[in-house]
Structures are given as structure tokens and as C-alpha cells.
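Let me give you the structure first, and then I'll get to my questions.
Complex shown without one protein chain; remaining protein chains in place.
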Amino acid sequence: MKEPLIFDLSSPGRRACSLPAFDAPAKPLTELVPQDCLRQHDAELPEVSELDVVRHVTRLSQLNFSVDTHFYPLGSCTMKYNPKINDRIASLPGFANLHPYQPASTTQGALAAFDLLEQTLCQITGMDAFTLQPAAGAHGELTGLLLIRAYHTARGNPRRKVIVPDSAHGTNPSSAHLAGYDVVTVPSNKQGEVDIEKFRAVLDEEVAAVMLTNPSTHGVFETNILEVAAMAHKVGALLYYDGANLNALIGLARPGDMGFDVVHLNVHKTFSTPHGGGGPGAGPVGVKKALEPFLPTPRIVRNAADGTFFWNYARPQTIGKMRSFYGSTGILIRALTYILAHGSEGLRRVSEVAIINANYIKAKLKDLYDDPFPQACMHEIVFSGKRQKKQGSSARDIAKRLLDFGFHAPTIYFPMTVPEALMIEPTETESRETLDRFIAAMRQIAEEITTNAEMLHNAPFTMPVTRVDEVKAARELDVNFVKREP
Amino acid sequence: MKEPLIFDLSSPGRRACSLPAFDAPAKPLTELVPQDCLRQHDAELPEVSELDVVRHVTRLSQLNFSVDTHFYPLGSCTMKYNPKINDRIASLPGFANLHPYQPASTTQGALAAFDLLEQTLCQITGMDAFTLQPAAGAHGELTGLLLIRAYHTARGNPRRKVIVPDSAHGTNPSSAHLAGYDVVTVPSNKQGEVDIEKFRAVLDEEVAAVMLTNPSTHGVFETNILEVAAMAHKVGALLYYDGANLNALIGLARPGDMGFDVVHLNVHKTFSTPHGGGGPGAGPVGVKKALEPFLPTPRIVRNAADGTFFWNYARPQTIGKMRSFYGSTGILIRALTYILAHGSEGLRRVSEVAIINANYIKAKLKDLYDDPFPQACMHEIVFSGKRQKKQGSSARDIAKRLLDFGFHAPTIYFPMTVPEALMIEPTETESRETLDRFIAAMRQIAEEITTNAEMLHNAPFTMPVTRVDEVKAARELDVNFVKREP
Amino acid sequence: MDYIPNTDADLSAMLREIGVASFDELVAAIPASLRKFKMELPAALSEPELQRELGAMASRNKPLDALTSFLGAGAYEHFIPSAIDALVSRGELYTAYTPYQAEASQGTLQLLYEYQSLICRLTGMDISNASLYDGGSAVGESAYLALNAHPKRNRIVVSSALHPEYRQILRTYTAGMDIEVVELPTRDGVTDLDALAAATNENTAAVLLQSPNFFGCIEPMQQAGELIKPKGAWFVAVVNPLSLGALRPPGEYGADLAIGEGQPLGIPVSYGGPYVGFLTSSKQLVHKVSGRIVGRSVDTEGREAFCLTLQAREQHIRREKATSNICTNQSLMALRACIFLALMGKRGIREIAELNLRRSHQAADAISRIPGFALKFPHAPFFNEFVVTCPAPAQTICDRLERDGILAGLPLGRFYAGMECDLLVCVTETKLTGDIERLAESLSRAASQKV
Partner (left out) sequence: MDYIPNTDADLSAMLREIGVASFDELVAAIPASLRKFKMELPAALSEPELQRELGAMASRNKPLDALTSFLGAGAYEHFIPSAIDALVSRGELYTAYTPYQAEASQGTLQLLYEYQSLICRLTGMDISNASLYDGGSAVGESAYLALNAHPKRNRIVVSSALHPEYRQILRTYTAGMDIEVVELPTRDGVTDLDALAAATNENTAAVLLQSPNFFGCIEPMQQAGELIKPKGAWFVAVVNPLSLGALRPPGEYGADLAIGEGQPLGIPVSYGGPYVGFLTSSKQLVHKVSGRIVGRSVDTEGREAFCLTLQAREQHIRREKATSNICTNQSLMALRACIFLALMGKRGIREIAELNLRRSHQAADAISRIPGFALKFPHAPFFNEFVVTCPAPAQTICDRLERDGILAGLPLGRFYAGMECDLLVCVTETKLTGDIERLAESLSRAASQKV
């Protein structure tokens, strides 16, 4: 049964909430503020009961896939399990009910939590200092690039260019552009790594930064990373690490040790905070010592004398602020909880199992799906659906068909370097049994394509809706419900 | 996709929880307790991950109907909306994390809440005192009958009989029996009320109590209630009120004023606490002054001097205890929250709207379904599916078919006095629009029966399973999973 | 505020459709004299006011998070995994009805079937029902069941080391029945087996022993069973389910019924409720078991499917002849226990039980080293509770410790005459070495305090 829009449920005079009456003499509003400041017509919000809202949202929620209900083999996204303890801790009134401008004397626990999180992130990445302010990965990238810009500017020249591999996530070039840089794309070699010669060709003293992720979005480790770093540093460029793939490396290798100068992390990937249907996440940024003075303001400082913490705003070289206040506290507390649950050993095991799980899928599917990079993969594997495409089914068809088997689709058509890319990241929180069922589904689909590729064009068959007309959505734009055509 | 059993998900060595290590020198267990006290083989609990459990329970939950997702026109059950604020209040640590044997000095808030709830229930029912101890309606009945027994015993003769109308809920005769009474059934008259003449015929000085609910389970008001009460009292019998139907009467009439001596309430019906798939509920019992000395121990007492509360155990005439400690605190706090949200006016409106909603359904369906009691109904309406039965579909078929329309089944085959009973209680929390959709479904089903009664035998068609084989379930009893047949 | 969607306009329109001029016409059957009362309730509160006022009421309590508590005695502070709340609060479970309509209730039904199976595995028994109200009422129900299954017998024998409230409930439940309840004395903290042998005769329907008993001591259940069996009485073991991670299960010492309080399995102490009573039995007694039971069956297409079964035992079918009057039970709490056991798993349940054993022995050692304090029953094995004899009335000691934010335990004088100096101390896995040290220090200070 189709769930109506909340507006369809509205009926005049119906109410979900009542509010306390004003308990003092109430003057007419116009004696408080001039008439022309006031709203003339009520906003046409729906008029519904609390039960209407509860039933509506509950029913709608059941139309979703989610980690709590389905396996998400979604490459680059690290859709791991989000432990429930994280939510419990984050919703304690001592964290959830603090005003950002409360005196530090009343928020020592929160400051201590932030400080501890910064320290643990330094340990995990091999960086010297962290800011928790950025709200997501892309926000971290922009922060990082603005830090790099400030760094170079302080040295006399902000420089002009940022090098980005062709396999990079769209946010990388976009962030570089917003930070005022020209984007120079460097192609990958056959192993899916940065092509060192082509890299050398574009590297010069106008390069402010080289943005990489390692493992790359091809799911393979950049074996030349130390050389790349040395080359970049030689011309005075800085190395930026897109932390989206850190789930491959915790406890195994650190971007700081590889030579990266700036790092962002996606706590909603590596550190198990929920995706929430598209956020909120958080994108803490770590830097080497030389960049520390530029970090956004304020910074947490521990008073050596009495061990108390305070916010320091006096930061003359700071780039300023990237968002209001300090960061997404509720999310950061979840990430901290997760890190403290694991410890060093536990985190290393996270990456080990993530890598084994991915290679297991690779081993079990590489006969049926083209595997562009034959070396062992790291935490994710990128197949190409070329063969299936020739047989008449696209990567999209495969993705949609998987939904019928109760699996979310892999990331498709990314990285753009791999035709008909199917990017699969199982994460460490899925069991071998789940992987086996997924593998079986992928094999059955490959088989279906050889016998009935046509059928897949109409997949999925078991979802609440069949394929949605995206062309119509864009052409006949309806993004704000006005009213039902009668 | 069928959700496996939790045991099917088990894999050796898998874990969902870890526990802290023992942080002191650990002797072998056998140095603490003798070997023969210890378990030799681990209990074969499943070995699963936290994600396994979360996904399993989340998926299973989606197979359920519930108030939060569906309308439940379930007579006698008052499946109304359970406001979310109730849960929030009940889960405050100040209520949820108190030990029952904490000193009263540390639980004054809880005691004050209980005291206030007792007082409000007295006001609502017209009774003189309440105990919050009973855990559900049936438990309240047993409590009430034991109170009645103690009362009569104190007067020299516990008496032998309890009169129960033929329309009574099964718990009534069952409770009477457990309290040591013989059950005498009195038939209803054509109006669905107690047949006064037949009642007179069975009433004598061996009758300890007359158990009634008003409105009766026929959904009609017992118009002779005052006469019935007078007759019962005349022979020294007490009047027991089964509060299952109080949702019809709050603010409109009070059992205490009708002459009832003992009352139980179902807070999971009238006062919006959730049914939880079959409990927990709570069944507070109210009495007139003469029965107060017999109430279960302990009782809350307010110290007149300083206004503090304490538990009084010194109750020489008490019947004793009906359960451990004081009652289902978490449930009672929800009921209190609900009552305080409404106030007197609000509660009266609850019953008014419950009655209007029921009569609306009656008006819209009585042409198609037989309506044994033509007078206005109270908060529920009992139809008879006799006509449909003749056409080839039973009340059960109708109930199952309704599921396909997204409505829970009504209560069926109860009361037993009405053949093919379909007992419908909409409650006040459903909107007219929902009732209209339900009415349309019921009309369509009546129509389907005239054209294709056969089809309904196979309903439902859209549930996770088709009709479940209850005969096999009872014959080849499997109530404890041992292991899968290979 | 209220939760009523229909507006006055809706209601007027509906009254018109019903064909009456006013609401009062619908309730004309109510005698006018009954409509005159005035209900005096506090004024209605909006949700913000409820949050504020009831929040203030809650904060007049001092919850266990603000104290260090060694109270047990039937309600235990244990680790509750966060996943439990996250799952049982789901509307589809929380606001569902009793699963009479199997096709629309497979979620609740399968979970209750899993609950039953888990409880059976833990207790070693054959059959579990789907829940009773709590441990105390489970004792009452077990008496009904035993008497029903032994219709000619009229004696119930019970240890005086059964929880005093449970014994009280047993007497209350059976007040209307013509039976005799015999209480057995204890010796060195456990039930006197000679007395048991003497009291159990051909007229005895059931013998109820609790292990660990109210004093925390593990009873000689095997020997007790051997004395009971020959008399044909039902042997009812009242057990702490969490203890069964480490202790011998009732299924292994021949209990006919194993029952108890399920609260330790993931249910908050919550000032005494809601909890859950569990009731398990041997196969033999399945048709006498009270409460709901879920069975595994198939649907018309042969797929595995679940439904309530053996309903013929129940009140809604059998009325006055039913084994029990229970109707609404404690499903959601059973579900908590089910999730708890699944999360703990085979190893976890053993580990948590062992931690309880170790912590309580660590505390018992520490306390018995304090001058003036001694274990009351030094020879009886115990699980997570034990009795300490104090150098002053136990209530006095407790009052002193309360000032340090410690709830030292339960003074036993409240329930047992002559035990005024005895304190029942419970130490679960929630207590760490530091907590135990604080308790010991505070006790030794309290012992030397004057007034």
C-alpha cells in the first residue's frame, strides 16, 4: 500500500502537539512587534495527529534498505554496522544537552572527550594535530585545502594547482576548485595506481597539493606512495590524504608515515557512525606540525597547571572557521566510543578482516566478472561489468537486480576509470555466511544475464516501486509539493 | 525472504558482547563453589554477532502489525495510540534505575508518582482506594476476588459462588475459580444486558460477588446497573467491575457511583500503555472503603508531618501480596503521564470520541452485517457474521481478509453469546478518514462474499505467510527448537 | 493535551451520519443520576509541561547510577546491552497486540518461540511458556499448576529460604483453596533436608526450593530431588536464570518445573517492574503449563510459520476450567530476555555468570576480613549474594553507608526474626574491585562509628 504524503493526511484543525498557555497577561502581538514584521497567513503546514505522524514515518521507514536490515556492499562508503552503544553514549544528557556557549567549567567532560578523540586520531593516522570541526569528508577536504593554501600563502605564494588522479572521488576536484585551485588530473597506470611518469610530467612548483587516497579508489595500495611523496615534497607541494579508504589501513599503515601532510577522515565510514540516509557524518582533519598554526579556531587546550581544558580562540594564523561552534559533537562522541571499544589491536583487526572479506569476494567472483587489477585488493574490489554489458546488461541492471536478492547495490560507475564499474566493499562487520549469499546472488545474476539479459532491464521486481523515472524527475521538476491535482 | 531462526545464524566462536576481564587474581571456580554445583556443559545459546541480532530482530519486527503501523479495530482491547512521551518519562533514570529495596528517602519521586496515580484513579472510578500491584487485568480480577473473599471471611463466611454473565471474558470465570469460587453463569437478554429475572433467580446469600463489565462485552450500557447493584447488595454480595471497557465511560459515569465495590483497570487499554505483543500491562484494583484493610501490602502512606512518603507493611488484614515488590513501575508511570496529559475534560473527550467513532462504524455497516443489539453502542460494536456465514464465509475468513486491506482483524468469536461475532472497537485515536477506509474495506469484503465466498477461505494473500496450520502446531508440538532436520 | 485526531467539525458530521442530534443521545442509556459527579484531576498538561513536571518528579529520586548499590534480593543490577533498548522500542514490537492473528504477527511469534527455546537451553528443561508476570507470581502459578496436575493432593511444601515475598504470594494465591502450605526450616543457610523428607508425603503436590536461595546459598538440589521423587510430588526449582551460565541447570537435577524471575536477563530494575516470570517444565506437564505457548508449524504453502498453540489450556477457551487466568502477560520483557540471551551467546552467558561468582567471592573475602563482620553461612556455596553478620544492627550499618552513597545490602531483620544483625549483600559483575574496596572501607568505618 502506497503511503500518502503527509499533506494528504492533513485535515483542518487536527493537531499533534499542544503547547503550554502563556501564563502572564498577554498583550496583542502588535504591541510587541510592528504589524509589518508579522506573518499575515499561517504557513500551510499539515494538520495531523501524533499517530498520523508516527504511522506515516514508521511505514515509510520500512520502505528503506539500511544496514540494520540489509547488507550494503557499497564501495567507497564503508557501510559497516553502527553499534548501538554509540547512540546510547551520545544521547546522555551530559553530551546531548550542552549549549555550545556554556562556560568551559561546565563542559569539562565534553572537552576531555574531544581532546581524547584528537589524540587517538593522531595515533591512528600518524599526524600531529587534529581539528574536529569539519562536518563530512568533503568539508574536511575543503578545510584541508584551505589549510594548504594558508600554509603556502604564509610562505609567499599560495600556488595555483592541485593534482588529482583520474580515479579520485568527485569531491576532490570540487574541493580543490572551491579552494581556488586549478585541478590537474593525472591518469592511473594499469595496476590502478598513480602513473609515476605522468605524475612527474605535471608536477612543478605551482603545485600546491597532490590529493590521493590510499588504497586508491581502485581498491589497491599505492605501492609508490613513498616515491610520490618524496617527489611532491621536493617541489614544495603538500600531500593530501582522502581518508575515505582508511578502513583498509588502521593499524597496518599510517598516512602520516607515508608522507601525507594533511588528512581527512570520514567517521561515518571508518568509525561506524551511522549514515542516516545521507548524513550527518563528520570529517576531522589531521595535519603535520607545520600546518598546525592554520587549523580552524577554536582549539582545545589543556591547562598544564590544573589539568582543566579550555577553548583557545587566540590563533593569529588560523584559516578561521569552517562551521559554527566546534563540530558535530553527537557524531564525534559516537566515533570516540567506537575507538575506545577497539583499542589498537581491535582496530587493526578491523582492517585485516575488511581486507580478507574483500579478497574473498574477489576470489569467488573473478571468474565471472572482469577484474581489472589482478593484484590482491585491499578493503574493496572494483569489478568491471564489461562482459555483462556486451551480453546486454549494464552495471545499473546488475545493481538493480541485486536489490531483489535482498542486497543493496554496489557503488556503480565509480571510479570513472573503470568501465561499468561495480565497486564492492563488504566491510569487516559482515559474516562469511552473508558474503557467501551475496556471492551466490552475483553468480546467479551473471548466469541470468547469459540467458535473459532483457529481464534485468526491468529489475528490481520486489521493491516498493519499480525503476523510478529520473528523466521525468529532472525535466518536470517537482521538488516542493504544492497540491494534488484533483 | 524468510528470516531464519536465531539458531540458524549461529557459528562457533562468534560473539556479540564482550565483558570486562576480572581485575583481581582469579582462582579456579572450583575453589569458590564445589564442582557438583557447576554447570558441566555450556548452555547451547547461539553464537552470533551484534549485527546478526540487530538485523534479525529488526527484520522480524517488520513482519508484525502494530498500532504504530496499522489500525487495530480490536474489540475489548482498546488498541489506542501509545504516546511517545509516556516512554520518555518512564525511561528517565530517576524512574527506570531504582532498586525496589532502596530506602524511601531516595525514592520520594516514585512514591509521589504512585500516590498521585492512586488518587487520580480514585477520581476517575469513584472508588476510595487503589492498589497498583496487579500486573494485568486478569491479575487484577484475581486480586479483587481474593479481596472479596477476605472481606466475606472477615464477616464469617467466604461464601461459595460468583455470578458471571454469559458474555463475560474468559478471565472472569477463570479468576473466580482460582479464588475458590463456583461460577454461576447468568444469561443476557435480547438487549445484550444482564437478564434481570434470571439474575434474580441465581442470586442468594451464598453469592460472594457479581462480576460485570459496563458497557458489557456486547458494547452496550447495562441500563439496569443500579437495580442489579441494589439486588446484589441486598443479599450481601459485592459487585465487581471488570474495567476492560472503561474507555467508554471516563468522565461520563463511574463504576463507584454505579455501586461497584471492587474495580480493576487495564492501563494497557484505557490509559494507553503499549501492548508489547502481549504485555506487560498493569491492572490496578480499586475498592470501596470497607475493603481497604484487605488490600495487598505494602501501601503508600504520606507522613502528614513532613509530607514525605513511605511504604507501610503493617497491615494486619491484608490478603498479602500478588506479585513481588509494588507493581509494574515502568507501565504505571506511562499511565500517569497519560492521565496528566488529559485532565478531566480531556479524559471525558476520550470516551466521547470513542463512542462516536464506534457508532459511526455501526451506522455505516449495519446494513451489511447483522447488528444484534439495535440500541446505540458505546465504545465498541459487536456485529454477527451470520449472514456471511450462510453465504459461505466465517468470521475468521472476514478477519483474515481484512489483513489484506491493511487492517488488523476485529476480535472474533467473542463474546461467545453472539454467533460469528465480529467485535469492533475503533478507539478515539483513529481519525474519521481511517474509519472510512476501514468501513470501505468491510463493505468490499461483504460484497466479495456474495460473489466469491470461496476466495476468502484462502485469505490473507499479502501477509508474510498464508494461514498457519494451528492443528499441526498442536498435534506435532514443537515449542522448543532442538535442531534443524538436515 | 490529547491524542484525538477528530475535530469538533469531524464529530458533528459523524453525529449527523449516525443520525443523532447530539452526543448525549448516544449515551441516553446512562442514568442521569450517574452523570452528576465531578472528577477532580490536575489540569491537563501539554507535552513540554509533562517533560518538565514529570522530569522534576523523576529527579526527586536517587537512581542507582548515582549510588553504589549492593542490593539484590530478587532484583539485580546487571549489564544491559544497548541493543536491547534499541530493538524493543521498535513500534512494530512495542505497540503490537497479542499475536492471535498469526499471519500478521510472525515477528512477535518467532521471537517468542526463540525465547522459549533459549530458556529451555538455559534451564535444561523441555518446555517453556512465553512468560508470566514476574518471579513472585510464577511461584503462585506453579502452585496452581502443581495442584491441577495432582488434583487429589493438597499440600505444598516450601523452603523458608524461598524469597519471603514469593512465599507471601504463594499463600495469597492459594487463599481460596483448601490446601496446606508447609514451610521448611534451614540449617547453615540451606533447606533442612531431614525436615523436607519428613514434610513431603503422598499428599504433597509440590515441593518448592529456590537455588541460589534467598540467602544466596546454593541448595543441594540433587539430594532434594532424590527425596522428593519417590513421593510423587512435583519438584519445583526456583532459579536465577543468569546463574545458570555457571551453575548446574534444573534439567540436570530432575526438576519437574523450573521457574523464576527473568529480570536479570536484560531488564532494568525499574523499581520492581515490569519484570518477567519464566516457567519451564518437563514434557510430561506440557498440557498443564499456564500462559501462552508459541509453536512452530507451517502455512498452507508449507513454509515455516509460527502460531500460539495449546490454547485449549487457556482461559479464553476453557474459562473456569483453565489452568490459569493469565491473559495479557509480559511478552516484551520476554523479548528483552530473548535478545539478552542471543547477545550473550554460549560463551557470554558463562562469562557473565562466572564474573558474578568471582566478584561476590572477592567481596565476601574482603568483608570477612573486616573486624566484627563475618559470613553468616561460611560453609554454604553461593553465587552472587551472601549474608554477612554485622557488629551492629544491619539497618544501622546501612543507614551509615547511605551517607557515603553506598547501599550496603538488605537488612534481613525485615523478613526473618532474629536476623537483625544480618545483611544480605549482592555483588554482580557491575561492581569492580574499587567498588568493593569502597564498600569494605565504608563498612569498617561504620562499625566503629558511634551512632
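A, B and C label the chains in the order they appear, each numbered from 1.
In this text, a contact is a pair of C-beta atoms (placed from the backbone, for glycine too) under 8 Å apart; a residue touches a chain by one contact, two chains touch by 3 or more.
A quick note: this is a predicted structure, and the numbers were derived from the prediction, not measured.
For the options A:I196, A:A253 or A:V301, the residue in contact with the chain missing from this view is A:A253. Only one of A:P293, A:G330 or A:G392 touches the absent chain when the whole complex is considered: A:G330. Residues of chain C that touch the chain left out of the display are 47-48, 51, 55, 65, 79, 81-82, 86, 89-91, 429-430.
Interface residues of chain B facing the missing partner chain: 11-14, 17-20, 48-52, 54, 58, 83-85, 87-88.
Heads up, the rule we're going with is that only the chains that are shown with their structure count from here on.
Separating the centre of chain A from that of chain B, both taken as means of CA atoms, is a distance of 47 Å. Averaged Cα coordinates give chain B a centre that lies 19 Å from the centre of chain C. Under the contact definition stated at the top, the residues of chain A that touch 2 or more other chains are 11, 14, 49-52, 54, 58, 83-84. Residue numbers of chain C whose C-beta contacts span two or more other chains: 1-6, 10, 45-47, 81, 83, 85-86, 91-92.
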